[in-house]
Every structure is written in C-alpha cells, then in structure tokens.
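Heads up, one of the protein chains got dropped from this complex, but the rest are sitting where they should.
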Amino acid sequence: MSKIKVSVVGVTGYTGTELLRCLLQHDHVEIKYLVSRQHDGTPLSELFPRLSHMDGLAVTNTDHETVAAESDVVFLCLPHKAAQEVVPNFLGKTKIIDFSADFRLSDKETYERYYNIPHQHEDLLNGRFVYGLPEIYRDEIAKSDAIANPGCFALLVQLLLLPFKGKMAHADVIAISGTSGGGRAARDPVDHPFCSGNIRSYLVNNHRHTPEILASSGLKEEQLNFAPTVGPFLRGIFANGFIKTDAEPNLSVFDNHPFVRIKDNVEMTHVVSTNFIDLSYTRGHGGEIIAQGALDNLLRGASGTAVQNMNIMFGIDETEGLNFNTAIYP
Amino acid sequence: MSKIKVSVVGVTGYTGTELLRCLLQHDHVEIKYLVSRQHDGTPLSELFPRLSHMDGLAVTNTDHETVAAESDVVFLCLPHKAAQEVVPNFLGKTKIIDFSADFRLSDKETYERYYNIPHQHEDLLNGRFVYGLPEIYRDEIAKSDAIANPGCFALLVQLLLLPFKGKMAHADVIAISGTSGGGRAARDPVDHPFCSGNIRSYLVNNHRHTPEILASSGLKEEQLNFAPTVGPFLRGIFANGFIKTDAEPNLSVFDNHPFVRIKDNVEMTHVVSTNFIDLSYTRGHGGEIIAQGALDNLLRGASGTAVQNMNIMFGIDETEGLNFNTAIYP
Amino acid sequence: MSKIKVSVVGVTGYTGTELLRCLLQHDHVEIKYLVSRQHDGTPLSELFPRLSHMDGLAVTNTDHETVAAESDVVFLCLPHKAAQEVVPNFLGKTKIIDFSADFRLSDKETYERYYNIPHQHEDLLNGRFVYGLPEIYRDEIAKSDAIANPGCFALLVQLLLLPFKGKMAHADVIAISGTSGGGRAARDPVDHPFCSGNIRSYLVNNHRHTPEILASSGLKEEQLNFAPTVGPFLRGIFANGFIKTDAEPNLSVFDNHPFVRIKDNVEMTHVVSTNFIDLSYTRGHGGEIIAQGALDNLLRGASGTAVQNMNIMFGIDETEGLNFNTAIYP
Partner (left out) sequence: MSKIKVSVVGVTGYTGTELLRCLLQHDHVEIKYLVSRQHDGTPLSELFPRLSHMDGLAVTNTDHETVAAESDVVFLCLPHKAAQEVVPNFLGKTKIIDFSADFRLSDKETYERYYNIPHQHEDLLNGRFVYGLPEIYRDEIAKSDAIANPGCFALLVQLLLLPFKGKMAHADVIAISGTSGGGRAARDPVDHPFCSGNIRSYLVNNHRHTPEILASSGLKEEQLNFAPTVGPFLRGIFANGFIKTDAEPNLSVFDNHPFVRIKDNVEMTHVVSTNFIDLSYTRGHGGEIIAQGALDNLLRGASGTAVQNMNIMFGIDETEGLNFNTAIYP
C-alpha cells in the first residue's frame, strides 16, 4: 500500500506536536509538509530540542496551494478564526481535518453567540464538514473529505451521554481538565504557581463546547448544566455526570468501537497517554445515573481522534498509529 | 485570663500535627500533654525533624487519668474504634473534642452499617456528644463538654447545602479531596506514583460521611447522590453540587460566622492554608442550583474546626489561634 | 509601644502579597499605604479574591511624597530598574527596604554586566544601602535606614557557605527553585504544562545572584560554579554544595540567629511556609564537604527576611510577625 501523504498546518502548538507524535509511528503515513508561518526551513529539532534526533524534518512556510496539491490530507491545527481564513485554500483540493471550532456547528448564530466573532463561511456550515466523532459518525466520516474535529470536553461528554440518547430528562455534568487544555499561550491562568494545587470552574453553562454536546445528545439547553473545571495536573479530563433518566444505558452503541472501554471504575491515569475513553455507569438515588468518564485531552481529546478520522477516511484500520497499548504507568 | 490547659491524644497523625500548629499560635493555650502510646518522653523535635526548634515539647505515654485531671480540654485525634475505647477515660472528667467518627451519629445501627464494627457505647449516642459544626450548632457547642468533630467531606457538604435546608428535592454532589485526606497510613492508594496525575472516585453513595450530611440537611438517603473523589494534590477539598430546588439560597444562615465567605467563584487555593470555607451559588438550567465550595481538609476540615469548637466552649473569640489572615499564595 | 507605620510599593507581585501576609500578623505594625500605579482606591479584596474578608484595605496610587512623609518604613517590591527610579523619592525621608537588585552590589560595572542596563545612581552603591542579610550584617542593618534585601538564591547559598568563609579553595553549587521564583509574569517558561515534571538549569555561572554570593563568601569568580535550576514545584529552594576545604564548618556563625537550624538531613518541606533556613554539612570524599540547605523562596528568600530587617531596624524582636511555628505539614 502506498503511503498517505500528510501535511500539518500549525504544528507548533500542543495538538500539533501531539499529532506529529502519532503520525511518526503510523506505518502508512509519509509526512509531506509541516507548515508554520513563523518558520521557513527551520529544522524541527531546532524548534523542539526534545526532537533533536529527527534530522530530516523541517518546518516551512510553504504556500498553501503547493501543500494542497501535494498532500492526500491536511491537518489544520489552528485556533478558531485562523482556521476559517485558510480553509478555502484546501477545501475541495485535498482532504481536510480541522482541529478548530470553526466548522463544528451547523448554525452561524450559535457560532457567533459562543465565539463572539462573525463567521465568514455560512455556506460551509450546512453539512459540508462532517463532525469528526467516530463513535457517532463513522459512516459519514468515511465518505467525507472535510472533518471538523471535536472539542476535547465536548468529545468526552458526548460519549458519556450517548448510551442515554433521547432518554434523558436532564443532565448535570462537571468535567475537570488538566492545564494543557488551555493550549500553548502563556498567560496568567496557566502559570505553574497559579495552577499548582488549584481547582476552579470557569464559564459554567457558557463554555464553547456546549453547543457540540447539545447537538449530538438531543438535550435542549435548559436540560443541561455543564461546569468546565481546571485541576492541578498536566493531561487528562475526568467527567462526572448525574443523568436524570429511567433508562438503562444502551452500551451497544459502543460495539465495534475499539477505543471505548466500559469499566466498573474510571481512573484518569488509566487513559492518559492512550487513545482510550473509559466510561462507567452506576444507578444512583432518585432516578439518577452516575456516569463517569476520562480521556487524555491532547491525545484522544484532539490529535488521536484526528488520526482515527484520517484512518477512517482512507479505509485503513482505525487503530493504526494509535497503538499505545498500555497507559504509561506509573 | 489564665491559659487553657490543653492535651492532645494521638498527636502524630496529620490532624494531630495540624492541631498542634494551631495551638502553638493560640494566645490562650498552654499545652499540657502530647500523648502517644508508642512514645514516652520522646522530644517532639526528634519525632518530627521539621519541629527541631521546639525544644521544650515531648510526647509521652502519660496515663489518661492524669491527663484528664490536669487538662481543661483533651483533643482525641484517634481513628474510629480507637476513640471509643478511650473516651470513658475522659468523659465527664474534662472537656473532650473527639476527631473520630465514633460519636458523630445518633444511631447505633447507622454507625454499624457504615463502619462495619459494633458500637460499644450506644448510651452515648443520644445527645451526650454535640456535633461540632459551629455554623449550625454553635449554641449547643457552647454548653457542651463533649464534641464530635465532623468529617472533612461532611463538613463542607453540609455547609454547601445549608442555605437550602428543608427546600431541596434532590442534591447531587461530587467532592474532590487532596491525598492528605487519606491520613498517615502508608498503603498503595496513597503512593505518590499512584496519585500523581490521577483522579478517581471511590465508595460512591457509600462513603462514611454520608449519614452526617443527611442528618443536618434533612435530605433522605434517596434524595442525595455523593461521589467522593481523590485528586492529584496535597490539601483541599473542592465540592460541586447540583441542587434541585426552587428556593433562592438563604445566605443569612452564615451571618456572624467569620469563617464562611460567599464568593462569585470558588478556587481551592483561596482557602488552602486558611480556616475559611468559600461557597458560591448560581442558578443553572432546569431548576438546579450549581453550588461550589472549598476548604482546607486538614485545617478547616479537621483541626481548625476543632479549635473553633474549643474557643466556643471556653467563651473566647472563635477566631483565636486561627488568624491565618491570608492564604499562602502562590 | 506605638505601631510602626508601614507602606508597601508594588504590592501585587508574589513577594508583595507574601510581605502583606507577614505584616498582617505582625503585632507592632500598622499598614499605611499599599501603593500601585495601576490601581487607585481598588479594595484589596477586589484585586485578590482570596482576600475578600479584608474589607478595610485598598490599593492606591498615592504620591510618593505623601507615602514617605507618613510612613516609618517603606518596602519597595519592584523589579530592578523600576526600583532605581523611585528610590530617590524615599531615601533620607523614611526608612527603605528594597527588594530589587539595584542596590545590592557595590560596583556599577558588575551591576551593568549582570543586569545589562546602566545604573543611574553610582553614588548610592558605596555603602549607602546595607545588604540585608541579618545572619551576616545584623549590626549594620540595625543602624541603617536603607536596606537592599538579598536575592533568594543568593541568600541561601551565602548562608550555606558562611561556616567556611575564608577557608574554601572552591565551591560547586546547584540550587533548585520552585516555579514561584520566576515571579508573576506570565510567559512560556512558567506555564504549568512546561514546568510539570520538568527540571532544567539555566544561566549556569551567569546568574544575576552570583556577585552577591561572591561578595560575602570571599570566593573569586573562578572558585565558584553555580547552576541555578528550576524544578516542578511551587515553593522552596533546595541547594547542594560540594565545598573544597580542609576546615570543619564553623557553626558558631549561626549562634543567636533564630531562623537558622543545623540538621542531619535537610528536607524542603521542613522549611516551606516557615522563615527557617535548614542547613546540613557532612564530610565527603576527597576533601570535600557536602553541604545542603533549603528555604522558602518567597518567605525566607524574600519577604520574611525583609520583615526580619524591619524588626532589626526598629529594635524589636527579630522573629516578630514571623512566628509560623510549624511548617505546614503535610
């Protein structure tokens, strides 16, 4: 089988380097371009001293036309807004997997309410992109050439709620993320002294991942409370949901999905450094299900899912490049 | 004013040393005996090299009769079961503040169900001890000579729910504790490698602090879900409650209680190393209140509250010995 | 005794808030002005939600003339260069304790080499300021009205070497600081994700605290190697020195210095949250002394020493306001 020619636009952020880590151990991938506007020809080993053994790779400012023409798939690891601006350079010319929020929602108004900027491409919001959550949309992903990769909180909470789809009266969710969820952008709230030993919630019921959760769960806004929270650790998200439902969880939704594990107890270190999502469901008091779930926010919450999507788009084994068999322990 | 003669039985655990830290900066206290069965005459500075500057204090195996006779108040920092066995040595002879769970509940059956051991002193469960939560029982504490100091999770959750007492249909609570909550007893689940970067719940709806919460909140067992959780940090508990209620929070319950602060946002590092409990309440979707709270589990969650109780019992300023004015920051 | 009127210029950084924590529990201090150019009349409780219980204090942009006139002592918690600019507003008009590096060195050329900016006040470098290390210069501090408070690394290393003053052939020192040593200035190297689990040295033999160490130790530059290092924790410095000397340590230099403890083993958590410096000395192989020391970088390494200096300047007990009797444990 010939190798898939892959390019990455925006490789220097946390999700870009995590993606690179996956691609480098993917047997069917050839890295074509690592693109960054700030660097043209800088060896990767110079940008990232931790990669000093990788002589052959360099980050370039290659024009997008060339990148599109010579790549089978392009990963866009850019923030929202920046992604919108470059998507037309690639769309229809090659396959795209977009890490940003710009094409996750189907509705310009919702986008603008949560992101506080105008959306430039309303025409692309009606199904041009497929939402890249393989456990829900695998068939659509397989046929698409443009994927909107989910938000990390959204991805976990959607799968946590999935076994109750259409059968929930209400859901209350708190999800605690490591500090790497904030991205590589130095500012007070991600300082080590500020984060050490701290827990705090932010944007309760106002987080940007909320509309993604609503879209797949069938919940209405007034049926969901969502408290995004940051904890004093590097990687991982641990979610706890209290779900008002009489239904038993329909765990068959996860059949044939290799990266979801149903557990008696969820522990965050069981999934960090792997592509697994661990989920548990127990019947609580008062018609509530106590649901817990965990994933690695940078891997399964971003770059690992992106690689899953690529594998599905190219018809190869969904786990390829993601065979981190065992969580790093301890 | 003459000094209060204070003794501590079981000084070598985490709550014992934290209590000592408070007592040593208490202007109205004289430390009489630090009692431990394992040590007789060992200088404190030898037991705890961090206290090497405290020449004068030693840990002794003084008989309880002498301790009771010569102390105005005795703090019992022993685990449950061990406390039961020694309580008769002190009760009625001096004032007692008991850190254990042995006299917190009013009902032998509930005790035995949660603690899995027989209770030896059913006669002492009917009001002989006052539950030492000053924000609820201050008047009773003032008149009592025997206090059952609350459990750390229980203390925080009770105050979190207090503004809705009698007006809740249901409450779902998750509370995340630091690893010092496990006490000083080396075993696998508190190993540093096991705890680093980990979050996990345990004993969901089965934690021993549950009946304390039910007793003061007026909730029935089937109205409460409680998920005790351990996180990768040393000190502090962060609690998040989703409370089903139409009522607005009655914050006047905290009037004249110097250690409760109502905040817009709760952050754990705002309370760790202080005796404060921070609480916040916001109206969520679907008739739910999103309530958050935090405290330092060893200080306000145990030893600080014990000192509050002592201050109230002796009619002195409730904040004496607890004037840690500012949380250590960063 | 009437209270000392104290003002703080630059109260919002880490050392400023730590100083405030000390001053608030100092029995002989009255806080006069908390000065910051960015805030005029902002309640402290608004600037720092963790201080929401402190109603009475506000941060103001009071002119320096007024501050000097109405204060018995002014603490300048400003970075170098900024300190130089405001020192003339206070010098000779009130007592000054300056946290910056601007008046620690006696030599304009050395200053300019290490700090890469011109020094505006060469005239003030010849003894106008006393170097504020009480264990060495207590008598001079007592007579001075202008103190240059030491750098945190410099303070620890100087005391580590002090018992061998004049008798060392060579010293090799590595000192590992917590991330709070970097100050409150969000930037990549202090991000939580960057610091978590990381250790790295920086500015080896080129750190700005080096000339302070040389000045008091009597070592020449070619006799000292100094590797400043950052570790994955919040507070504390742990120093390890290999000292080439035939002499035994002269520990009498620490007689009557209440904040230095000589230990068999140094542990960082024994000093963090206290004003102690712990030191140990053992004879190694090949004529080397293995010296270890630790302190809390924000407390004893900055604000605690500043309070010691104030106490000495005003002739009151050196430990006043610093009676954190016990390190927070665990």
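All chains are identified by letter, namely A, B and C, in their written order; residue positions are counted from 1 within each chain.
As a convention for this text, a residue touches a chain if its C-beta (ideal position, glycine included) is under 8 Å from a C-beta of that chain, and two chains touch if they have at least 3 such contacts.
Predicted model, so just to flag it, every value in this text is computed and none were measured.
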Of C:46, C:139 or C:221, the residue that touches the missing chain is C:221
Of C:149, C:216, C:245 or C:292, the residue that touches the missing chain is C:292
In the whole complex, of A:135, A:267, A:288 or A:320, the residue touching the missing chain would be A:267
Filtering C:14, C:153 or C:233 for touch with the omitted chain leaves C:233
Among listed residues C:272, C:302 or C:322, the absent chain is touched only by C:272
Hidden partner sits against subunit A at residues 14, 17-18, 20-21, 24-25, 48-54, 180, 184, 234-235, 258, 261, 263-265, 267, 269-271, 273, 276, 298, 323, 325-330
Had the left-out chain been drawn, it would touch subunit B at residues 14, 178-180, 182, 184, 186-188, 190-197, 232-234
Touching the unshown chain, subunit C contributes residues 170, 172, 174, 176, 178, 191, 193-194, 196-202, 204-205, 221-225, 227, 229, 231-236, 238, 240, 242, 265-269, 272, 282, 284-286, 288, 290, 292, 294, 330
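Criterion: only the chains that are shown with their structure count from here on.
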Expressed in whole Å, how far the mean CA point of subunit A lies from that of subunit B is 41
Between the Cα centroids of subunit A and subunit C the separation in whole angstrom comes to 45
CA centroids of subunit B and subunit C: separation to the nearest Å works out as 36
Touching two or more other chains in subunit A are residues 178, 191, 193-194, 196-197, 232-234
